[in-house]
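With one protein chain removed, the remaining protein chains of the complex are shown where they sit.
We just call them A, B and C in the order they show up, numbering each chain from 1.
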Amino acid sequence: MGDYTAEELQSIFIMQGFSGLSLFSVLLLMGLGLALIFGQMGVINMAHGEFMALGAYTVYLCSNITEQFFPAFTPYYFVITILVAFVVCGLLGAFVEWLLIRHLYHRPLDTLLATWGLSLILQQTYRSIFGAREVSPRLPDWLMGSFTYGDVDIPINGVFVLGLSVIVTGSLVYFIYKSRFGLKLRSTVQNRSMSGAVGINTVKVDRLAFALGCGIAGIAGAAFTTIGSTGPDSGSRYIVDAFLVVVSGGAASLLGTVGSAFGIAQAQSILEFFLEGTKGKVATLLVIVVVLMIRPQGLFPSKVRSH
Amino acid sequence: MPLFLKTLFKTRGEAIGFIAFLVLVLVIFPLAMPVFRLNLVGKYLSFGFVAIGLVLLWGRCGVLSLGQGVFFGLGGYCMAMFLKLEASDPESTSIQSTPGIPDFMDWNQLTALPWFWEPFKSLPFTILAIFVVPAVVAFIIGWAMFRRKVGGVYFAIITQALALIMSLGIDGNQGYTGGRNGITDLRTLLGWDIRTEDAQYTLYFLCVVLLALTALAAKYIINTRLGRVLVAVRDQEDRVRFSGYDVAIVRTSVFAFAAVLSGIGGAMFVLQVGFMSPSIIGIVPSIEMVIFTAVGGRLSVMGAIIGCLIVNWGKTAFSEAYPDAWLYLMGGTFISVVMFFPNGIAGLAEKFPRIRSLIPASVTERIKGMATKKTTKTVSDGQ
Amino acid sequence: MDSSDQNILEVEDLGVSFDGFKAVDGFNFYLAPNTVQVIIGPNGAGKTTVLDLICGKTAATEGKINFQGKELRGEREYRIVRMGIGRKFQNPSIYENLTVFENLELSHPRGRGVFGCLLFRRTEEVMDRCLSVAKTIGLDECLDQEAGILSHGQKQWLEIGMLLMQRPKVIMLDEPVAGMSVKERTKTAELIREISKDRSVIVIEHDMEFVREIADRVTVMHMGQVISEGSMERVSNDPKVIEVYIGH
Partner (left out) sequence: MMMVLSMAGLLAGPPTEEVNTTGLAVTDDTVTVGQLHSATGTMAISETGSIQAEQLAIDQINAMGGVLGRQIEVIKEDGASDWPTFAEKAKKLLVSDKVGTVFGCWTSASRKAVLPVFEKENGMLYYPTFYEGLEQSKNVIYTGQEATQQIIAGLDWIAEEKDAKTFYLIGSDYIWPRTSNKIARKHIENVLGGKVVGEEYYALGHTQFGSLINKIKLKKPDVIYAIVVGGSNVSFYKQLKAAGITSEKQTLLTISVTEDEVLGIGGENLVGFYSAMKYFQSLDNENNKAFVAAFKEKYGEDAVIGDVTQAAYLGPWLWKAAVEKAGSFDIDKIAEVSPDIELTTAPEGYVKIHPNHHLWSKLRIGQWGEDGQAEVLYESELIEPDPFPEGYQ
């Protein structure tokens, strides 16, 4: 890299740093909903990606409606759409919990299989409704530009996703550790029968938690329309990454999810910069697997007395 | 010998079922089907090896691996490498810049055979590799994880990541592996054309016989003390550990054994289908292998094989008629199997499979006899 | 203190901490052959953790565990078992869908390797051993019953029987009589006295009546440490013990 000036190297350094941050926020958004569902409830939701795709399709529908009926609203609709995606996915999540998940709480590995079946059905549903082709929601122009300072370009959509993931993480942490519901959730996770005995409606807690996790997946899917594709299979592209983030974080802690998303994002970002594409990804995955083999409890486990 | 048979089949029904299955695949199918369909059945049955492995590993021992495709792939690639080398003799590859190496290597500017391909010129080595490579890989992975008590969901996710790594790794090194296209256009095995109808009949019967032997081996294992230990590890891990068993090595061994079975399945797949590609070993196929097993019955060896046949046959038949409905049907079947018939088709056949399969019928009488009067007949000491 | 060459198990300065919380701290414990030694103490005193540390389920952060001259710290659980230490859990952990006979048979120490399991045969010796253990624990009438349908007390005895199958030199029992009827408790006490004839038994127990019945020696734990040790008489008059129990 001898041909570059110090300034050029510096601006690349800044942009690469941001690219790592941006990947971090993407992984975090993917992982949060899953961390809640998997970490707190022990349910493995293989259809998580399909909930993300639903969020993305919600954006697509909303963008079509906006363009047709309220064209003047086009620059702003996106922000509201994210909330709509949250609600839509949350409702579907609650329904799925009622239909499937609640019968399987005592069989965690089977939730994996049942939700895999669900993901097949959802994928085919998207295909029947929206067609096999990928669709492209019309995004506001302000979202697709970049902030430029000299040689440094910072993508606005990256900043947007980063900001969104900070907000979602913040709200979730507040919700779980400060709110009344969060208290109920945590107590249900720790001791289901005792919680029931002290008057917590554990059925409702489970349903709300699952719906919340799915809703967050919807937010993630909506946000990802700015950086990725919207198609019937879009979700399946994210699922493995999302699981690895949650598992390497130590399933039970949100802090762990944040930490592992950061670690994986930095590793991938740096490895991809210095290695060629696929090799960077394979190297990242190998690092994660080896780390998990050495520290199966994840990077940030919550230590408890064995029982 | 009767004792041996009793170890294989605990009830008369089991024995009859097994014989009925043999009649179905060895006599009825070959008579009733054109060779094209029979070849398809052979392909489905090659997944039966994986399913048997999963019955031991997942159904019995409670370890769900979402990475069985990796081992299927290892076995399959070993076989495919041998066949590809045989198909790439200097004569038939004379238009290449470097004749005598597989075509995809030539396209990727390789000018010599990579070192790890060399031994696959030998059939004995290849056959050995089909067994040893999956076993060693599984043993290393299993040992690393089980020794640290990684299990359940974590193991499932990590093995899924392995499936992803393997398929990405093959994609990314196409000069050495054939990449995404895989290793195609396989023709002969020691000069014997595997694409002819005769060969396909022969390979079908070879596959069925191997599968039947594998099924017997699995049934044998299930009915020995090892089989009971597997279930015990699944249900009462700590108790087993504190009865002095090394749980890690038990799990690792059954994982390695399941891997070997998958490898054999992969090799049979390649022989019958005529190519190998990373699309058969990634995340989705690996989960599908679990699906076969679950639908057939995760506890039952024969159930899992039947599951392979039914799911794959359904896939072929329904996707021919209603490609759209197929995914709904597949997803729906799967959800309902998990929710309502966790022991699959085999579970429907027996009323209480969990209990039945664990209490050998003969034991009751033997103990009764033992408890009341001392047995006089001598039993050979197994140690 | 007994002289060390007579002790079968010697634990010195044992300690473990979870996230900075010292569950067991500077724990010393000496076990003589063929005795029943009971560990008592209020909830959270670290009693179960001590058993976990000895049998290798939890890794100690400091101290020594010497069993017949061999250091147990760092050994894997199954090796500790094979050396001769058996452990029963608080809740009965038996194989519910196997018969009593099969439960005992599975605990037979022969053929515990993978290949050993494959080659294991139900020999005369195995059957005799199962039968004699079943007699000891009073389950010889229900050998062909499925273990899941046994009463709570019978399940506890079965698990003790499963330990006996391995001929251990030390047996550790975690609250063996919790939830038992008076009759079952008496029977359990007899059983413990019986099996301690040729091995040592460590028992964790809350029930003082029961402790009085079985204990040769008593160790009192509080906050992860030993605060008193000796005969039941001695510890029950120890002011420190009284303070702990009344304060509690």
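We adopt the following convention: a contact is a pair of C-beta atoms (placed from the backbone, for glycine too) under 8 Å apart; a residue touches a chain by one contact, two chains touch by 3 or more.
None of these values were measured; they are calculated from a predicted model.
Enquirer: Relative to the complete complex, which of the depicted chains are touched by the chain excluded from display?
Expert: Checking the complete complex, the chain left out touches A, B.
Enquirer: Of the listed residues A:R138, A:R186 or A:R295, which contacts the missing chain in the full complex?
Expert: Missing-chain contact among the listed residues: A:R138.
Enquirer: Looking at the whole complex, which of B:V273, B:V290, B:I306 or B:L329 touches the chain that is not displayed?
Expert: Considering the complete complex, B:V273 is the one touching the chain left out.
Enquirer: Considering the whole complex, not just the chains shown, which residues of subunit B touch the missing one?
Expert: The list for subunit B reads 34, 36-37, 39-40, 43, 95, 97, 103-104, 106-109, 168, 171-172, 174, 179-182, 184-187, 195, 273-275, 277, 279-280, 316, 319-320, 323-324, 326-327.
Enquirer: Given the full complex, what residues of subunit A touch the hidden partner chain?
Expert: Per the touch rule, subunit A residues meeting the hidden chain are 1, 4, 8, 12, 15-16, 18-20, 22-23, 26, 124, 127, 131-139, 141, 144-146, 148, 151, 153, 155-158, 226-234, 237-238, 268-270, 272-273, 276-278, 280-281.
One rule holds in what follows: only the chains that are shown with their structure count from here on.
Enquirer: Select the chain at the greatest separation from subunit A, using centres from the mean of Cα atoms.
Expert: C
Enquirer: By Cα centroids, which chain is closest to the centre of the whole protein?
Expert: Measuring from the global C-alpha mean, the nearest chain centre belongs to B.
Enquirer: Nearest whole angstrom, what separates the Cα centre of subunit B from the Cα centre of subunit C?
Expert: Between these chains, centre-to-centre, one finds 42 Å.
Enquirer: Roughly how far is subunit A from subunit B, centre to centre by C-alpha average, rounded to an integer in Å?
Expert: Computed value for the inter-centroid distance: 34 Å.
Enquirer: Counting in whole Å, what is the centre-to-centre distance of subunit A and subunit C, each centre being its mean C-alpha position?
Expert: The answer is 47 Å.
Enquirer: Can you tell me which residues of subunit A touch two or more of the remaining chains?
Expert: none
Enquirer: Taking each residue of subunit B in turn, which ones touch at least two of the other chains?
Expert: Where subunit B is concerned, no single residue meets two or more other chains.
Enquirer: Can you name the residues of subunit B that touch subunit A in the complex?
Expert: Touching subunit A: residues 64, 141, 144-145, 148-150, 152-154, 156-158, 160-162, 164-165, 168-169, 171-172, 283, 287, 290-291, 294, 324, 327-328, 330-335, 338-339, 342 of subunit B.
Enquirer: Which of the residues in subunit A come into contact with subunit B in the complex?
Expert: 38, 42, 44, 100, 103-104, 107-110, 112-114, 116-121, 123-124, 127-128, 240, 243-244, 247, 251, 278-279, 281-282, 285-286, 288-289, 292-294, 296
Enquirer: With touch defined as at the start, can you tell me which subunit B residues reach subunit C in the complex?
Expert: 221, 224-226, 228-229, 231-232, 235-236, 238-239, 241-247, 249-250, 253, 354-355, 358-359, 363-364, 366-368, 370-371, 375, 378-383
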